[in-house]
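Report on the following structure.
Every protein chain except one is present and positioned as in the full complex.
Take a look at chain A:
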């Protein structure tokens, strides 16, 4: 693996609710290589957004980071002061939250969103410069600046708004672009179009992309590395080709087996029995054990560590032993 641009160490975050605490991110470790694309994959409510919000320090008021470190260029950003954080956010780490399309201000034209972003970062660009830069970025995401810049958000379709948000995120040439479910609310064709644009952006710029998706098939198309999350834990990490060729964790296998693709043959998709866990009252031990056909006694009691299998893959499952081979199944 290349040098890590972003490094997450033992990061845990939870929410305080009246019924108790929701442990949505538990002891997460990640290394994001420079100029790579990483997909964070998991089902709904598995803790994907929480992880990203913790990394970018944008958790909602009832969210708390209980422990951990997030190194960006060797500085722990969780320890940095507000000013520093504000500076690197957007200029170095740009983040488009889930359903951000709804957060575009309906009373502001698209161009004003660009102007506003520039002003709020105290960057001295003239209005003319901003318009030029915005036009360039809109063209990059195949939008016609002439009409789009002077449109209000509600005059744009969902796919267009998502592309405006990507353009806006690229405004200061960030090193890292983080996208939470950038294609989930969109139709297949628009989704594929955005995937294609992101591939182009990745190819033509010096940029590292992290994106969240609940659809592992989309990760196959776009990501170099995949991080699989289940019940608030990272359960597998590997490069994309490897994950699809030889998934290790029983959940990852099940998830890949759940895909109904136009390529699936007679070995029909099966899905996984049972339901995803509640994070308010999660099962003890491995969060997947109630659905796992290989579960043994230890799986019901202890949380497996994420262990290294080889240079590019890690798994959290008692079926595997560190740096050893596969345990017979």
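Annotations for the structure displayed:
Just so we're on the same page, contacts are C-beta pairs under 8 Å (C-beta built on N, C-alpha and C of every residue); 3 or more make two chains touch, one makes a residue touch a chain; residues count from 1.
Here is the rule we use: contacts and distances are computed from a predicted model.
Look at the chain that isn't drawn here: its UniProt entry, checked against "Cytochrome d ubiquinol oxidase subunit II", "Oligopeptide transport ATP-binding protein OppF (TC 3.A.1.5.1)", "ABC transporter permease" or "RNA polymerase sigma factor", names it "Oligopeptide transport ATP-binding protein OppF (TC 3.A.1.5.1)".
When the missing chain is restored to the complex, the residue among A:48, A:161, A:175 or A:193 that touches it is A:193. Of the listed positions A:157, A:296 or A:322, the one in contact with the omitted chain in the full complex is A:157.
Within the full complex, the residue among A:33, A:140 or A:259 touching the omitted chain is A:259. Of the listed residues A:18, A:203 or A:270, the one in contact with the hidden chain in the full complex is A:270. In the full complex, chain A touches the hidden chain at residues 43-44, 157, 159-160, 187-193, 195-196, 214-218, 220-221, 240-241, 244, 254-256, 258-264, 268-273, 275-276.
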